[in-house]
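What follows is a single structure, written as structure tokens, with notes after it.
Complex shown without one protein chain; remaining protein chains in place.
Moving on, here comes subunit A:
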Amino acid sequence: MNGILVYLLILLIAALLSPVIIQRGGRHAAWLLGLISAAGFAMFLTYAPLTSAGEELSLTINWLPELYLNFSLYLDGLSLFFALLITGMGALVLVFAGKYMQPYPLRHRFFFLILLFEFAMLALVISGNLFTMFIFWELTSVSSFLLVGFSHEKPEARNAALQALLITVAGGLAMMAGFIILGQAAGTLEIPLLLKSGDIIRNHPHYLPALLLILAGAFTKSAQFPFHFWLPGAMQAPSPVSAFLHSATMVKAGIYLLMRLSPVMGGTPEWKYILTITGAITMLLGGYFAYSQTDFKKVLAYTTISALGILVLMLGIDTDISIKAAIIFLLVHALYKGALFMIAGLIDKSAGSRDLRKLGGLFRVMPVAAVAAIISLLSMAGLPPMIGFIGKELIYEAKIGLPDIGNFLLLAGVLTNVIMVAISLALIFNLFLGPLKYPGEKPNRPALALRIGPMILAFISLIFGLFPSTVAGLLLRPAITSIRPGIDTLKLALWHGFNEVLLVSFITVAAGVALFLLYRKVNPALTRFNNEVITFRFADAFNKGLDFFLSLTKKKTALVQSGYQRYYLIAIFIMTSALAWYQITYTWNEPAFTIISPPGIYELLIVALIVASTLFATLARSRLAAILSLGTTGYGIALLFIIYGAIDVAITMILAETLVLVLFMAVIYHLPKFTNFSSKMTRLRDAVIALSAGGFMTGLVLKAGQINLNPKISEFYNENALSMAHGKNTVNVILVDFRALDTLGEITVLVIAAIGVTALLKLITKKGSAT
């Protein structure tokens, strides 16, 4: 497990160093980065025998164990499966990006971001604690935000990035709330322990809210209906990002979460209904929109939505066979989608367009890439002998014979696959066969770095299809048993005899071919229909909602924030004293205020001094006199602190008072002459407010003497300061040891305040110098 921790660090360091590597390393620097990712793949592969023997590895570094927060790693079959996907796909994508990103001036930044993205995703899937996972989950959102908006000079890219960020992070925050409920219910956030407490969680009264919140996270991340619309927008990112994001990262994070929590939260009727219905709608919707697109990348983006719907649906059905189908289809989809996005980028690069209407016959120019694309498309269509066929057959098998809405699901599945077959055939015939068509200069042969990724992925699609058992035992079975313990056998084969499934497949292919033949007639009509009739666009609606929200907050801010400090202070004083007064008099059923000990002569003298100087401050005729008398008040209070033995507080008070006085003196020099701004009425108003605020404070102090909420607190500190924290000064020990987290928070707040002051003053000076 330490090896994995070290590898995570290496990946992070590689990310940090990548800008330098790319800038100094020459043309082939990206191969080195790809190699680092490939090394991770190889390392994870060495763990495969362990996980396939049913072993689980974990590592925990305590962080805040009282709040169940730890940095934990956990590796079982499922994590390993995802880790291999991420590192393997990462290696290919990095090599691809090395060539693809060459014309971009900011490519060194790109490599930093994409490696950070890979790191975050990898850390997410091998997190052993839900909060560790949450942190990396949000890191994937942030890094993908920067990647989607990479071409930040384009407003569409910025918009798409913002949309993806807002949706996935909002979902992520909901998910965090769900995790907290889960942690409360199970008493732990450690995944290995959670996996054993499924029954407790499913029977907990807060199961449903927790489920809904966590599903919000998973569904937004994995682009499920009605949150699907950010995904097509995200294709504003450069092609390598799309290939990575759609095949192994980001959108798969939601699927991973569902798979991870399936043994803990799955199996209930709520889980089944929400997942199957959402999955089915997403699947159909993605398929429908994919069919009517003309941009190659957009087609792929919508088929990803459809595929994600299928995965969620399979997890919702939650039978042995459906879990098997989900894992295999995940692999199938990652393989073909990664290859196809790279090919989309490569076509865009060499033929100058991604528009399906402008392209054709590309087989003549790029035969190798075309073969890789055709294999991947056949896998997408679910045709033999690709692994896509096996995946599709398993999905059908899982749907056949389901109770309740099983027939509807089967029908929806067949319909989706019919569309997939038609789209695949259309892409094959449109893009690669027929006469050569391209909009720009004559397409050039793509470089090796661009071709190698799709070639390897297509080859794997084919090999896994022909020899499925090689991968089944080592990788897929451990992943499946992590979700559903007890499944021991996993037999995969292209040929499984004549049965209902094969019959459904035949029907699918036949209907798919028919739909393909209609493609040229139906497609333009459908596009027009989508553009004109379905005017309600989710993405537009989201943007409008966002604009509305922003204008609303602006109005609200204008209403509440007058810009005059005196009104803020008045509001604060009145509200605080009124609320606290209510609390003191009505809700604490204690005897009336009593004075604990009669004050001594010194105290009375000091109080008289304070009162006198306060009065003098309000009546003063010059600023200087007012400030000095206010200072006297402060020193008087410090004296009181000394009398009662709070030396530390007194010293702090004196120093702060001195600094404030000096500050006032420095400012006063520049201020205009003192004039009396306030009328008699405002003075009266201020006096009333001041008296009520002061009165409530006095009451509170008097009351506080009687109420001992927890008498042991101060005793605890006095007793343990020396023994536990090695200090005799209890005040200081509390600040730096017992409550150090608070102190860290406080100094951070102070720092922010200081930065705010600086920024404000700089702003004023700038404005002043401009006029």
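Basically, a residue touches a chain if its C-beta (ideal position, glycine included) is under 8 Å from a C-beta of that chain, and two chains touch if they have at least 3 such contacts; residues count from 1.
By definition in this document, contacts and distances are computed from a predicted model.
For the chain that is left out, the UniProt protein name among "Heme-copper oxidase subunit III", "N,N'-diacetylchitobiose transport system permease protein", "Multisubunit sodium/proton antiporter, MrpB subunit" or "Sigma-70 family RNA polymerase sigma factor" is "Multisubunit sodium/proton antiporter, MrpB subunit". Checked against the full complex, the candidates A:203, A:682 or A:732 give a single residue touching the omitted chain, namely A:732. Within the full complex, the residue among A:667, A:687 or A:713 touching the omitted chain is A:667. As for the chain not pictured, it touches subunit A at residues 61-66, 647-648, 651-652, 655-656, 658-659, 662-663, 665-667, 669-670, 725-729, 731-733, 735-737, 740-741, 743-744, 747-748, 750-751, 753-755, 757-758, 761, 764-765.
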